[in-house]
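Here the complex is missing one protein chain, while the rest keep their positions.
Moving on, here comes subunit A:
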Amino acid sequence: MMASSYSAKEEDGHHSGPAGLGAATRTRKPDNTAFKQQRLPAWQPILTAGTVLPAFFIIGLIFIPIGIGLYVTSNNINEFEIDYTGTDMSSPCFNCSQNFSWNSTTPCKCVLSFYLDQPFESNVFMYYGLSNFYQNHRRYVKSRDDSQLNGDERSLKEPSKECEPYRTNENKPIAPCGAIANSMFNDTLDLFYINPSGSKTQIPLNKKGIAWSTDKRVKFRNPGGSNPNLTAVFKDTAKPVNWHKPVYELDSEADNNGFINEDFIVWMRTAALPTFRKLYRIIQKNNNMTPTLPRGNYSLEVTYNYPVRSFEGRKRVILSTISWMGGKNPFLGIAYMTVGSICFFLGVVLLFIHHKYGNRNNSSDIAS
């Protein structure tokens, strides 16, 4: 772009003096291009009151309604949580939590009763929650073998070194190896509705569709291809040390057995924080207009297999409905409302400061 008011030629022009020989001598002047002379066309933004103040007001006016919408949506979601760790003497699960032993063959059961005062409509999601359980510890997170879980035969027989010390047991490779698999959550939870007449009806719990579809379809595969006889496929491997049953007996249905068992996949997706919840079951909505979980008394029957006392962890069950933004999450709504209000308020304050003290006429300050 040569057409600018500043011309380099006039300033150091006398190089073209000895014109006769000029064409043959090489000039060491840099090229007079826009790039090399730093004259590239450019947008030069500046922060003026006309751009910054409206920006603050607009952000405030967008965020506050979004915050209100999120907060109202979150409040309309029903959620119920019940802790069943059983540390207090009065809790029904107290005996189970105290008497735990790895070698016990008879499972310990406890029953908790609760009352739902709001009916739950549409699909209800049942989660188990753990506290003080650090699934995000570095040594724990790397203790897995993704090739083995993907069905690779070689990794099945020789799991990765990252799985140590849960790699082999009695000279046989552990399938699935690693600390994550070894600590899989194995409590069984059953929900019963107590009719007003006193009889119990079991609420049907759906165990499909709880894991990420990419995990179930691609990431986790049983070794041996489509061989339905998993006992033969997992021959010569050992079960993880803390499991009661081996991996090929996790479920009687073939598409939920072995590594593709959805409860196993859900557990292997490690949580980011020490207090977390994982999807356990889905309660499908009824086809007629009755609520999925009507108001009333319920009982939760727990087969208490999973010990948490040693690390002061806690266990709980959560029942929740869902909306477009997920479960109950008042934080997002409140945060949006707060930030929106602060931005709006800041806009007002800046407007006031600009009006009272700002330099309206900038060019008068240039001292030459």
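Simple rule for what comes next: a residue touches a chain if its C-beta (ideal position, glycine included) is under 8 Å from a C-beta of that chain, and two chains touch if they have at least 3 such contacts; residues count from 1.
Methods note: contacts and distances are computed from a predicted model.
One chain of the complex is hidden; its UniProt record names it "Phospholipid-transporting ATPase ID-like", one of "Exostosin-1", "Phospholipid-transporting ATPase ID-like", "BHLH domain-containing protein" or "ALA-interacting subunit". Here one chain is not drawn; of A:Ile46, A:Met89 or A:Met289, the residue touching it is A:Ile46. For subunit A, the residues touching the chain absent from view are 1, 3-6, 12, 34, 38-52, 55-56, 59, 63, 66, 70, 123, 125, 127, 134-139, 141, 145-147, 150, 152, 160, 209-215, 218-219, 269-279, 282, 320, 322-329, 331-332, 335-336, 339, 342-343, 346, 350, 353-354, 357-359, 362-363, 365-368.
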